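I have placed the structure first, in the form of structure tokens, so that the comments after it can refer back to it.
Complex shown without one protein chain; remaining protein chains in place.
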């Protein structure tokens, strides 16, 4: 296809002949230096996809499978937060001056959501915690004013950043409690080892206005709740190791605990909710999606082979979605076998289904269900209503982590 | 196997009960805080193995397949240099304050070769070049006093570090020339685009004592030499795209060019030397190992399916070693199939052999030949004399790069 | 391109591909990076035990098994790359790392004497991921808000940096409590 080398060789024979290029280059057809931007608001089917080894969060459009861009992170958790107006992205980052050694800097960076370029950063105490699920590592207050970063070194605290003023607002100790979830305009919630929650309210400057331990709402010894809840408006839903749903209402002045209910009926004995990110919720319809497995040990972490769909209002299971296996998806990707064909069908039968580790659901009227596996890194897209498999997003990364709506 | 939870649950019931552990811990059997060290001198079969994504150079013992340790690097080339007395390891590193953005720092770090712990660092200008092969990015003068780092931004120069005094000694411009190879007690050699070499000699303080362009020793247009030479004592051997060996003698005051000879006889038409690191040399026996392929285009980079062994003295090919394919080795590793068995034999037949990208040879009397592929990451070990396949080193990395003797 | 259904494939290739798929997805190299990056097990709320402050006195436990295998008895609650595969041993960290001073404790039954031992899973820190012999046994693992038992936490604390490399499993002593 290419005409070999007469041009460059002649040029090379003329030492330092860069100037000779200019007459040619003056005929340039394509503009130089162009860089894409994103729409002002995220699309209905967008998803952030984290990657531990590539150290990034990528934006993918589940509706098309397109890869739209990425933001790099540092060491540890990479979990972007978006401002309520959609214009900015906040990211807690940790960096060492020499990669794995040297001075440590923790910060919350601010990026323009349209250009994905960094526009500001706010340094915070170098105490940020790191855990595998990447859920609950940071949160933005509902009014969009303050970001909270969960510290653990191993003492636990929150670093508060005033994102509007680009200012570190202070550190709030959270002894015995860890992680952080948004719980009101200026309020955050942490989970505590004794089965309570800690409710931290900020004042106008982001300092601690109050810090209240709730009553115990779960049995921390017999059946603790998993640390990967989902939120619907003013209500968080936590699910316990045994599959009990614990609603936590953060809409009022006082945090209230709703009536618990069970995901797993007696007839479903042997099934458990599990995985690194095992819940998703479609707020408009009130459908709760739970990743389910039949593992004999460590079920709360085991990957899931099915997603069970519940109507939060009726507490009834309304659907079971069988997930395609990650190994077959990975092989199909590598061999460029399209889903739906005979070879794909054979792969799904021939290869074991080890289950998926994470799920997410978009919030539009035609919602998509995402299911991801870290290793091999696969991202499958389903119709969240029918459960039909729509596509696998190819070449999505090396070591997938957090799925997060933008 | 494990007795479940009575102990921890009871402890948990006693809040903040860490102190309760001490009576138990006082029976501790294993010492705490122990960290291994390496022998004072490298073993005869050791190899550094670089990894682009894990950002490290790992030490592997090819004789046993053991993984002995690793040193982390920064962005770009990771190519450790060892002091002549064996006691220290020097590594040129590049770091950005924010991972992929922020202030850039280039440095030469000094590590203790026994503990692998960093003991010093010398900052250099933030100009270090980056290229894929990782060969020729830095060099240590033969007397062990000065490290030279090849810069390209895109102007080319050398940063000189006095490793004894832990001091940046200065920068020496190398216009029109790039990369760096050791060429005497206080001398380095760079290759130039016009077919010459640049010989840089340092004074006692590491400043430029002289800088001399040699005569043209290869035709830079018609048949350039590849930038991945090997050294035997005072002689470097460069091989051209067409397989012509260009000996460069750096043992005397003046650099001299030896008589050229061919690796590929007319009868071997279609074979070329190629790959990211395509030469190795066993100095005691004077055997040159060349990675060979039959690619139709880009042969100088194409992976090799054979290693041809030449006697440098007689210039005769004395052996051909057929390399096992990386795909089969990768599958065998993943499926835990041992080399030599029936399944392994079948895999080698069933899967295509895409060739290996890099080779290295140890310098002892029972030398090993290493052959590596970056993707999938596989490292095979052969008897360098018989050509017999000895083992594959399992789980060696994600994205293998430079192979280097310690 | 597909002429036969899955039931007809040759036994050996199916076996190999199943093994490949299984090991690739869970135990293969990629699986060993970060499926859970770190380790953990027993212990109470904060403050967690500071292992480095604890004395070493008693004779070691009687041993059997392969410390480079996930099945080794001490690894009943490990979650990470085995130091024994990374240039260290099951009780010592690889060269160039530092052993974490904060740790989490598991209780594992020794098959040789049938006794339960307290095991301290100390992380080896300050280098990059080792990437070899990833083991994850989640028995009795708890959420992150119960940190002393949460094996999802990066326990490279008390070390110069939090960069995680691999994990050791030290016998602290016989678990005499509550059995």
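Observations, loosely collected:
Order as written gives the chain letters A, B and C; numbering starts at 1 within each chain.
Following the convention adopted for this analysis, contacts are C-beta pairs under 8 Å (C-beta built on N, C-alpha and C of every residue); 3 or more make two chains touch, one makes a residue touch a chain.
Keep in mind it's a predicted model, so treat the numbers as computed, not measured.
Across B:226, B:312 or B:359, the residue that sits in touch with the chain not pictured is B:226. For the chain missing from the display, the contacting residue among A:321, A:346, A:381 or A:402 is A:346, taking the whole complex into account. Of the listed residues B:31, B:64, B:100 or B:210, the one in contact with the hidden chain in the full complex is B:100. Against the chain not shown here, chain B presents residues 52-53, 75-76, 94, 96, 99-102, 104, 129-133, 136, 152-156, 175-179, 190-194, 220, 224-227, 276, 297-298, 300-302, 326-328, 330-331, 341-343, 345-346, 349-352, 354, 357, 373-377, 398-399, 401.
Taking the whole complex into account, chain A touches the unshown chain at residues 1-8, 10-12, 14-18, 20-22, 24-38, 54-56, 59, 67-72, 111, 114-117, 331, 333-337, 343, 346-347, 350, 377, 394-395, 397-398.
To be clear about the criterion, only the chains that are shown with their structure count from here on.
If you tally contacting C-beta pairs for each pair of chains, B-C comes out on top. Taking the mean Cα position of each chain as its centre, B sits at the greatest distance from chain A. Separating the centre of chain B from that of chain C, both taken as means of CA atoms, is a distance of 31 Å. Distance between chain A and chain C, defined via averaged C-alpha coordinates, is recorded as 26 Å.
Shared contact sites, meaning residues of chain A that touch two or more other chains, fall at 53, 75, 99-102, 176, 193-194, 220, 398.
Under the contact definition stated at the top, the residues of chain C that touch 2 or more other chains are 24, 28, 30, 33, 45-48, 127-128, 139, 146, 163.
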